[in-house]
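Only one protein chain is missing from this complex, and each of the others stays in its spot.
Residue numbering begins at 1 within each chain, and the chains themselves are lettered A, B and C in the order written.
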Amino acid sequence: MSLGKFIAKRAFQAFVTLIGALLVVFLIMRILPGDPARLIAGPEASWEDIENIRKMLGLDKPLYIQFIEYVKCVFKGDFGKSIKYGTPVINEILARLPYTVLLAVAAEAIAVALALPLGVYSALKPNSTLSRFISAISLFGASLPIFWLALIFIYIFSAKLKWLPSFGAGSWKHLILPSFTLALLLMGNLTRITRSSVMEAASMNHVTTAVAKGLDNGKVLRRHVLRVSMIPIVTIMGLQIGSLLGGAVITETVFAWPGIGSLLIDSIFYRDYPLAQGIILFIVLAFVIVNLAVDFIYGLIDPRVRSRTWS
Amino acid sequence: MSIVLDVRNLKVYYELGNGVVKAVDNVSFQLYKGEVLGIAGESGSGKSTLGQAIAGLIRPPGRIVGGQILFKGKNLLELSESEWRKIRGKEISVIFQDPNSYLNPVYTVGFQVAEAVEAHNGGSPKHYIHKAIELLKMVRIADAPRRAVNYPFQLSGGMKQRVLTSIAIANKPELIIADEPTSALDVTVQAEVVELLLELKKELGSSMIFITHDLPLLLEIADRIMVMYAGKIVELGSSHHIRNNPLHPYTRGLLESVRYERKAKLKSIPGSIPSLISPPPGCRFAPRCPFAYEKCRKIEPPLKQVDGRLVACHLFNEGGNDG
Amino acid sequence: MELANTRYNNVLSQIKQEKTKRRRELLETLRKNKWALASLYIIIALCAMSLVSFIYTPYNPFQFNLAIARQPPSLSHPLGTDELGRDILSRIMYGGRYTLGISFISVTLGALIGVALGILAGYNGGKVDTVIMRIVDIMLAFPTILLAIALVAAVGQGVKSLILAISITTFPVYARLVRGTVLQIVNEDYITAAKLIGLSSYKIMVKHVLPNTMSVVIVQMSYYMGLSILLASALGFLGLGVPPPKPEWGTMIGGGRIYFFSAPHIVVIPGIFIFITSLAFNLLGDGLREALDPKLRGLLRRG
Partner (left out) sequence: MGSDESILILERVKKYFPLSLGLRGKKLYVRAVDDVSLTIRKGETIALVGESGSGKTTLGRIIAGLLPPDEGRVIYRGIDLYNGNVLSKNKELRFKIQAIFQNPDTSLNPRMMIYDTLAEAIRVRNNGLTEEEVAEKAAVLLENVGLNLDHLTKYPHELSGGEKQRVAIARALAMNPEVLIADEIVSALDVSVRAQVLNVLIDVKDKYDLTIVFITHDMGLVWSISDKIAVMYLGRIVEYGDTESVFRRPLHPYTRMLLTSSPTASLIGYYRNDKYKARGEPPSPVNPPKGCRFNTRCPIARDKCFEEDPPLSELAKNRWVACHRALEEE
């Protein structure tokens, strides 16, 4: 199968996933015990208020019609109007997007720059002291509550040392604390996956062939270990970027970073239901697209993927 | 005949969590120029470890703990890593067992063959693609220019084995170590690949160590056969001797268990292969040996010259012929 | 006959003895891993602390007294007091039931649903598999924390919706993991042999497939305990988890946050508890994996 066909097939699957995700978001909002109209109206609202809101949102119509309407709107790029801001939801999202992208890219870049070398090193020298230290760090990364860590960082670097601003966005200095906090969280997983997949690749038989050819260590490592170990690493990177593009909800909230994640939390507290729903959809979309991109990269890395028959 | 390889008292151990596996334990033998030496043994006999040791491919937890490997008079075990690299793939090369896993799945076979040339001539693999196609032709891959741009998964098992072979002969090595090169192949495919190997060996004037569990195959192709059991050599002699008059009870048992007779109970060796962490004292085959007596369970039999070959067994006297 | 019976009685008692011996060996392996063992003790201690809170806490965890607000740790209040003057030690003890309880229930729930779906999908294959895995893929298209936030936002705050949110976000991972394991298992010859002796699909799933997936599931559950604790407390911190004044650990951090610069202990102490609990489950997971993973154990049988 050609790479094009492979991508087409994956794109189709991604599309199906997206429709499914739409349905899930839709159902979460309508079927679960909570009543969005009631939530939006607030605890003191009268029954009439609630009915009005219900009509406004089209909640009085049968469920399947609601879903069709909803899908139609989404594909027109119309996510509805924000209750709080009174502007189209999509505008609000697009206004916040650059901040989220900036933070996501910065954090992932820091994480990759640190985690890949550390992971490769500890895979090749698994019994060294540094490797033990690295695995301890990545274990800590997986166990630390990030919101807490963020507060600690603010305490140390802003309150005590006064090196960096504690919240908001504006200068490059504002980016440092949130991106490093996030990177630390991402690093744990990334280091671990890198370590295990490099270790696995290094123990494969074709590496022995490469050594037996008389190839020097650098080439053996580059061509026969690292390239083969890339697939799981790229997968994790994709998952991470995908979920970061949806806004690092906690980090953005703690640092008051004006990205999509903090917008989501705001919208939930303001019961800005169309905005929240729009953001969630947007996030899923970003996630699915990034995963599609990852599939594309797989195809480039591994010729077998292109020809594998997918059921 | 000149001696190409002289292995002396070689010991290769694996240090595992629960003990030391003595995979190759005090093994000595010589390889003559131009000959095919077959090494026969079952799993755990140490035959593959021995091959890897000679090619300098032992990786942790494995370790060469003693002995010498003299290749053209030079002790390979005293070489530095970079000196080793100049020998690997150029003077000594290996053909591995499983054609599926010994080729890198993400590079074309042409690239992987060219890489073998590159390793000893410098430059980049791209420079050697014509050479690679030539090598693929040498191992009789039809339509070599087109095959060169195929990935391993696009080739059949037999074809992949030929690619591995062309990698091994890329630099006209003096010694080819073939480690179960055909065990993953069907017999009708195997026959052709084996024939090819022998022809190439002749053409290049190399010597060959052919490692396999398939004793009947060795009887057809090897000049001399070395039988290993639990990390030790038990018998080493010409194919003719091994085929018609095996002396060591293990060699005999092995031969009898593949010399099938029509509708008769097969002759089997009782018991199973011993643990190499705590091998039985004395002769390692003693617990399964029908002829074992007191001495066999206490004293390890040395390899001695008996009836024109070497045997490690107390049943025979040096130089004698009382089997 | 009498004699034969005693002979086989002996065999039977031997079999029973052997089985208890094996179980002990497994515990031994776990015990040899000192980190895993230490984690286990920490987890037991934390659970005990939470249980004790049902009958005893040093102070009433809800009783506030602004006069002693934001006091650093002292002899009378070993972990200090919070922004409303409540005793932090008492609140940590009381809050353990939320943090640990919510994680435990939701991890178990998620595992039950996920394992059932994974086995159904992997064992049956075909359409059942396609449908289940499609659902799983869709669920996995949501970043974990986001789905949890969405669910809590939709259902409303509270312990129940938190449990619901965490189990819904985690079950797809179990399902995928178990399905993968099952796909390996169903190709093994002992499953074919079980079909050959005429066992029903149900029996094969329960007796032969399920037990062989358990080690993977148990290890995953331990890791997910660590993750759920972080998730539950993060939601609590954002104000979407267990609502105040209930002293869920994350909620405590969220509440004390504005006083962080003047009284850091209000934030630091619950955070340390979250960290230690999560770390302990992660370490236990590592230990369990080593003790249960047949691949790692198989290594000892080489040569």
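Here is the rule we go by: a contact is a pair of C-beta atoms (placed from the backbone, for glycine too) under 8 Å apart; a residue touches a chain by one contact, two chains touch by 3 or more.
From a predicted model like this one, the values you see are computed outputs, not experimental measurements.
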{"item": "Among B:62, B:125, B:158 or B:231, residue touching the chain not depicted", "value": "B:158"}
{"item": "Chain not shown: contacting residue from C:15, C:55 or C:75", "value": "C:15"}
{"item": "Contacting the left-out chain in the complete assembly, out of C:131, C:193, C:206 or C:258", "value": "C:193"}
{"item": "Chain not shown, touching residues in chain C", "value": "4-5, 8-9, 11-12, 14-15, 18-19, 22, 187-190, 192-200, 207-208, 211-212, 294, 298, 301"}
{"item": "Where the missing chain touches chain B, by residue", "value": "42-43, 156-159, 186-192, 195, 213-217, 219-220, 253-254, 257-270, 272-273"}
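Simple rule for what comes next: only the chains that are shown with their structure count from here on.
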{"item": "Chain pair, most C-beta pairs within the contact cut-off", "value": "A-C"}
{"item": "Of all other chains, the one whose Cα centre sits farthest from chain A", "value": "B"}
{"item": "For chain A paired with chain C, centre-to-centre distance based on mean C-alpha positions, whole Å", "value": "24"}
{"item": "List of chain B residues in touch with chain A within their complex", "value": "55, 57, 85-90, 93-94, 96, 98, 101-107, 112, 115-116, 118-120, 151, 153-154, 164, 167-168, 170-171"}
{"item": "Of all residues in chain A, those that touch chain B in their complex", "value": "204-206, 208-216, 219, 223-224, 227-228, 301-304, 307"}
{"item": "Contacting residues of chain A [partner chain C, same complex]", "value": "13, 16-18, 20-21, 23-25, 28-29, 32-34, 36, 39, 139-140, 142-148, 151-152, 154-155, 159, 242-243, 246, 249-250, 253, 264-265, 268-269, 276, 280, 283-284, 287-288, 291, 311"}
